[in-house]
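Removed from the display is one protein chain of the complex; every other protein chain stays in position.
Each chain carries a letter (A, B and C) given by its place in the written order, and its residues are counted from 1.
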Amino acid sequence: MEKSDLNPRGIIPPMITPLTARDTLDIAGLERLIEHILNGGVHGIFLLGTTGEGPSLSYRLRRELIEQACRSIKGRVPVLVGITDSSAIESLAISKCAAENGADALVLATPYYYPMTQPELLGYLQRLVPQLPLPVMLYNMPSHTKLAFDVDIVREAMKIPGIIGLKDSSGNMGYFHQLMHLAESCPEFSLMVGPEQLLAEATLLGGHGGVCGGANLRPRLYVDLYNAAMARDFKAVTNLHRQVMEFTSRFYSIGGPTFGVISGLKCALSLLGICGGAVAEPFFQIEGAKRAEIQNCLNTFGISKP
Amino acid sequence: MEKSDLNPRGIIPPMITPLTARDTLDIAGLERLIEHILNGGVHGIFLLGTTGEGPSLSYRLRRELIEQACRSIKGRVPVLVGITDSSAIESLAISKCAAENGADALVLATPYYYPMTQPELLGYLQRLVPQLPLPVMLYNMPSHTKLAFDVDIVREAMKIPGIIGLKDSSGNMGYFHQLMHLAESCPEFSLMVGPEQLLAEATLLGGHGGVCGGANLRPRLYVDLYNAAMARDFKAVTNLHRQVMEFTSRFYSIGGPTFGVISGLKCALSLLGICGGAVAEPFFQIEGAKRAEIQNCLNTFGISKP
Amino acid sequence: MEKSDLNPRGIIPPMITPLTARDTLDIAGLERLIEHILNGGVHGIFLLGTTGEGPSLSYRLRRELIEQACRSIKGRVPVLVGITDSSAIESLAISKCAAENGADALVLATPYYYPMTQPELLGYLQRLVPQLPLPVMLYNMPSHTKLAFDVDIVREAMKIPGIIGLKDSSGNMGYFHQLMHLAESCPEFSLMVGPEQLLAEATLLGGHGGVCGGANLRPRLYVDLYNAAMARDFKAVTNLHRQVMEFTSRFYSIGGPTFGVISGLKCALSLLGICGGAVAEPFFQIEGAKRAEIQNCLNTFGISKP
Partner (left out) sequence: MEKSDLNPRGIIPPMITPLTARDTLDIAGLERLIEHILNGGVHGIFLLGTTGEGPSLSYRLRRELIEQACRSIKGRVPVLVGITDSSAIESLAISKCAAENGADALVLATPYYYPMTQPELLGYLQRLVPQLPLPVMLYNMPSHTKLAFDVDIVREAMKIPGIIGLKDSSGNMGYFHQLMHLAESCPEFSLMVGPEQLLAEATLLGGHGGVCGGANLRPRLYVDLYNAAMARDFKAVTNLHRQVMEFTSRFYSIGGPTFGVISGLKCALSLLGICGGAVAEPFFQIEGAKRAEIQNCLNTFGISKP
């Protein structure tokens, strides 16, 4: 595959980063997790995103993860690497590490400390993206970065060579539809949705897939839903979407509104013997009664050790 | 139709309020507008919502509108009346006027001046709703009221007799899916979506229709999209949804981000000779070059005098 | 006093509205409350503000309050009347009622339902203020209205005849200093602060006083603090400011973060036999254990029946 031909499509899980301690990679767990995810038929793997605790990890560990994951994935699917940072220098350094290890694309949200205007944000992209060694997906994540890519800015950003798509985690489907409308004249521009609850509609109405956190645990469920939506098999879509809603409504609420998704996924993966449940600060590892609740939830949904 | 059997479904346009001046109802225009909308095959009409400028109108004019509109509609479709107010006394007074004139249901957003907590909001509903003479749809509109109905509060509110559904204008489809999941055990609870860009997916995935502002101008377009989605005619849905995106992206941007929808709809309806373009403060009436742009847009989309 | 010469200065309490039920004015309580407040030496009384539950009251009761309060105050101090409304027509109607009953000025926050841009807000003021029969103080209250008067808009608004000052309840002293800097060339423009915790510094550094909710209960405390600050009696300022902090930290926390101020003031005034404790929706009346806590707090601070 030519790097410049990358055209992200399908289910690209934002992989959690398996840890044995806050600054220690769980290498054996990483290998098991990658096989677990690939066995589900996913179309790519996204490292160091929000679900991957990218911003919480040391730069040393981020590099180690890129190396180990690329080595384990061995080109079976495209690898995307998150380089979002408050420091452009560090974004560049990680992008070089990604390229050297054979990754396929980068994922870039807005800088997330200093507020800025939309024209300033466009200027940032126009200066930074040409320095990056790999194609870039923009990542719209205003709940965490305080700053969205407005539609008018995306229109301009689409003209910057190297920007190949956008992942939208805003949850605002009106915005996503505006982007799809904008991209009609540019069919190779990839538009993917973050929240897995929106995978069905995004795919049915013209989007290219989802970056679904839950696909760390249940990759097949999201791949099946994506395939059903692409095939316009409406009965299957309805059934699989309901499964996603049942599962996420129950599962993510256990760990609480802020830390529930990531700490919960890691807890479940450790219960399945896939990798450790350790998390980096500011997250808390789920233990005790909450861990038992997660086990119950896995039982309810028939999720067991592979 | 028994009032208690009302089960809002389909396209229920939030009718603009035709004015000849800020405090003068355009009665002839109102009659033409109602016929225009009903000719499109809509399933109900919603008076005094956000698009209807409810909060900007004098109470005298709100009453006059209810009387005239109910008289003109003559029971051909259900009439819903917005009673949202910062004063519960005034909400009650409008609700009585609605009942006396034969309206079918009320629509109630949160009070929008004083901030409050979710339990305080639930208490407000528990005290107010039993005093209302008609069934009530909740109206989630946090961009204007500063306050959403959280999912946990909706769960409790569903137990209050008289609450028959919820219209969600948050644009947050993750929230809407959570409500649909919540309401699976309560199939008569009506869930409708506000932004017309979300009508297709909301209807495809289990929602009951939309309260589409654009249906003031093009009622048939939205009715067709709703019917196609209910029939799972995916080709028609795709085509009609694209028409909605093309039209709204172009049309609503003319009048600017805040006043564009309402002032724009009124300008277009006046260009079509249906009713006057006057608006109540704080809106501005669209004039001059912008009015010409709206005429151009109508021409482009082939929208002409009925 | 010529109306056009009004120059608000000092302590102008935002009077709570005494009620015996949500839509029934406590007329005897109103007279006692006015005498209680005037005995404290205040420089004006502000009716129908946020503390006065203006947006929660029926229009009938708002009118009755204006009549009764103006009659009882008998011109002993200037009377300011809040006319903030989502409907400009209703703002105008209340402004006429205020003028007919001999009030001295109006207080106007931004419309609080529809979002708007700053230029749109300036246009609203430029159209509405010339229609008002009395001088106007602007009221910056973004926590409740979602919309602030930006410094650049205040600069333009100062040129509109009839606008005589601004009350800032944003709590943002950097903004307040910018306004004071702006108004240096316009010494008759009145700048008053809302939060009573900021009265000391606002008055020390060039502001003209405060619209202190606590002055309903303890008018003398705030008048003393204002006078000490004007006299640059720093020792007295320090002592009185500390009393304000001790009292407000303790007192307002009893009723909770949202309803604590207004429900708490009404509860305390009813315990002192001044007026009833009833509140309009969406507030709750304080009862039971919370009411006992408020009595304890009054005892602690030596506040007893006049």
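Just so it is clear, a residue touches a chain if its C-beta (ideal position, glycine included) is under 8 Å from a C-beta of that chain, and two chains touch if they have at least 3 such contacts.
Since the structure is predicted, the reported quantities are computational estimates derived from the model, not experimental observations.
Chemist: I'd like to know which visible chains would be in contact with the absent chain if the whole complex were considered.
Modeler: Taken over the complete structure, the missing chain's partners among displayed chains are A, C.
Chemist: Using the definition of touch stated at the top, determine which of C:I160, C:L204 or C:A236 touches the missing chain.
Modeler: C:L204
Chemist: Which one, A:E35, A:E67, A:E90 or A:E156, makes contact with the chain that was left out?
Modeler: A:E90
Chemist: Using the document's definition of touch, tell me which of A:G29, A:P78, A:P111 or A:G207 contacts the absent chain.
Modeler: Reading the full complex, the residue touching the unseen chain is A:P111.
Chemist: Per the definition of touch given earlier, which of C:I27, C:I160 or C:M173 contacts the omitted chain?
Modeler: Reading the full complex, the residue touching the unseen chain is C:M173.
Chemist: Touching the hidden chain in the full complex, which residues of chain A are there? Just list them.
Modeler: Touching the chain left out of view, chain A contributes residues 22-23, 50, 55-59, 61, 86-90, 93, 111-117, 120-121, 123-124, 127-128, 143-146, 256-259, 280-284.
Chemist: If the hidden chain were put back, which residues of chain C would touch it?
Modeler: 171-174, 177-178, 180-181, 195, 197-198, 200-201, 204-206, 232, 234, 238, 241-242, 245-246, 249
Assume only the chains that are shown with their structure count from here on.
Chemist: By the document's touch definition, which label belongs to this structure's chain graph: line, ring, star, complete, or other?
Modeler: line
Chemist: Using Cα averages as centroids, what's the distance between chain A and chain C in whole Å?
Modeler: That pair's centroid distance is 50 Å.
Chemist: Between chain A and chain B, what is the separation of their C-alpha centroids in Å?
Modeler: 36
Chemist: Hey, what residues on chain C touch two or more of the other chains?
Modeler: none
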